[in-house]
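Certain chains of the assembly are absent from this excerpt, and the rest are unmoved.
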Amino acid sequence: MTHTPIRLGMVGGGKGAMIGEVHRIAARLDNRFALVAGALSSTPERNAESAAACGIPPERSYDDFAGMARAEAARPDGIEAVAICTPNHLHFPAARAFLEAGIPVICDKPMTSTLEDARALATIAEAAGVPFVLTHNYSAYPQLRLAREMVARGDLGSIRLVQVEYAQDWLTEDSGSKQAAWRVDPARAGAGGSIGDIGTHAYQLARFVSGMLPERLAADLTSFVPGRRVDDNAQVMLRYASGAKGALWCSQVAPGTENGLKLRVYGDRGGLEWAHETPETLWFTPFGQPAQKLRRGAQTMAGSRVPPGHPEGYLEGFANLYAEAAEVIRAYQAGTPLQTLLPGIRDGVEGLEFIDACLRSARADSAWVEVHHG
Amino acid sequence: MTHTPIRLGMVGGGKGAMIGEVHRIAARLDNRFALVAGALSSTPERNAESAAACGIPPERSYDDFAGMARAEAARPDGIEAVAICTPNHLHFPAARAFLEAGIPVICDKPMTSTLEDARALATIAEAAGVPFVLTHNYSAYPQLRLAREMVARGDLGSIRLVQVEYAQDWLTEDSGSKQAAWRVDPARAGAGGSIGDIGTHAYQLARFVSGMLPERLAADLTSFVPGRRVDDNAQVMLRYASGAKGALWCSQVAPGTENGLKLRVYGDRGGLEWAHETPETLWFTPFGQPAQKLRRGAQTMAGSRVPPGHPEGYLEGFANLYAEAAEVIRAYQAGTPLQTLLPGIRDGVEGLEFIDACLRSARADSAWVEVHHG
């Protein structure tokens, strides 16, 4: 089979943006995408510089996403997909522009900066019938796909507990970095701080693996760093309709943690544990039996490029999303839509519903509130 | 210095009781105590059998603690201390009997089965002026002593977060064992299940290391196993007067966990992490610096019997309590009271205040409640 990469555009992610480079590496790792157009930075000068550095020809380096969507939609060799890596508040208008132009979107999380926008985007995307992928990248790790499958087929019995946490330390102090600046600015990040930036990852992962969304939650949000206007730590308790319980902790002020996402799920017949520090290992503990160490490449080859013991990590996991997105986009072009486990619009809405519920709870002195679904 | 062991009595802890044997091993490990009297079991036959197995002479094997307290107090060679290892509801009357007889008490946790009893016992103990040690054994691990010291001297800066958990799996199903039976019976264990049995350990440890007690908490208690009358899982959020936040999770239904006590404390300048699986290691992570692995025997020799790399564990930690209790008892006899870090009456009252607050919160649909101190 001759290989032709998908023509990819990118919005945001210019010089100095960590996540933009992650998207670019992930897109090219499996050679399924070629970056050909972009509106990478917000000032003309940096924009030109960023485009050159990425090998984007000047005529396809655009000042803004609106112009880019129009121009690319009009080209016979226009982009076949766009990656959106801007600060959160621009996700909605940018995604809308491309979806309405019929161009599949691969969008960073959280999907939007408000729940209203998320729901509006869902309506738009569903009406357009165009693929939309949200980069909750952790759910593309092979061992978490396996975890989901094991829960679904009953290996753990009936689920009782979902314990998830995501701890970082990079906002322990006011760093003043560009990365940090927009993430702690409600105007650009949305009203959620750590709950939006990493809490949504934890929430999506818990849902992805357990198959369950909570009915109610109580959230204690804190801004520890003086002057910070968004939460940098959140303790959240979760209740599920089934009677299951959960806890979610996210923090960006826990010194010594790095990118500490960890999920534990317990049923009446067994447990699972996964930690991002060792992403290729899934621990399975059937009640009363020895723990089993399930390894990428040994017990699960899908989503792997190299054999067990040749560590794959964050970029490969992210690339799994892109590889699967490529399948979805080609299938869409062929008129034969594909069902996959890729996170999408629903995950995006659920993420904002989570943020919204946390904020409502926090405003009510961390009382229990309903999580609105729909 | 010639060595003379302290004459020890024991109430409860007869045949088939795991914790009784733990107390006996801990008491003799450092050769500071000799077990000479007891009321070990509740039926005469098993009582005699238990006494014989422990080398207690028949004339000092008693039917009940009341008689034992009277008789031993009257002997010139009577016991100099008593270990109380009964189900929780008997801690109070037994401890009272010995304290009132002027005999120092080493008592299992939780201290009593109700907060009223705990406060009453505090009054009695303080009036009697007799040593009382509560076996929150984890706080006697050298690395947790070190942790406390590091927090106290400011190595972590100002404390922001206290995350503590204690997960077990042995009550995942109804086992019908003797160990299990009284722990899930409110008449003998008290109204708290997992929160009393292991939650109080977690709570005491968090307090011991952080130096802080929470002002308020919200607790979601669950009985997952059908028919169980006490909680077997608890999610608890904690708020401290300083603005610090915390979370406590305890569970006895998490398959694959064993005796998973874990504490993490984060300040604005560093973090600490300790897990019971590797009790001889304390992780210290000054913000922005490499994590340091602080090892028993290498960085802390106090509380050690053998050099680093010769694992000491649960029994040695428990024995540390007994060794320190021996010092306290000898000092008490000498009329020169000793200040130590041993858990005692205050920890006992605080533990019941914690249980009480959890139960009040649970009755109010897990609302936030004050933790009453005093």
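Read from first to last, the chains carry the letters A and B; within each, the first residue is number 1.
The definition used in the following text is that a contact is a pair of C-beta atoms (placed from the backbone, for glycine too) under 8 Å apart; a residue touches a chain by one contact, two chains touch by 3 or more.
Remember, predicted model here, so these are calculated numbers, not experimental data.
Asks: Quick check on the homomer: 2 copies visible, but what's the full number in the structure file?
Replies: Taking the entire complex into account, the copy number is 4.
Keep this in mind: only the chains that are shown with their structure count from here on.
Asks: Quick one: chain A and chain B, Cα centre-to-centre, how many Å?
Replies: 43
Asks: Which residues of chain A touch chain B in the complex?
Replies: 156, 160-161, 163, 169, 172-173, 218, 220, 222, 224, 233, 235, 237, 239, 243, 245-247, 249, 251, 253-257, 264, 266-271, 273, 283, 285-288, 291, 365-368
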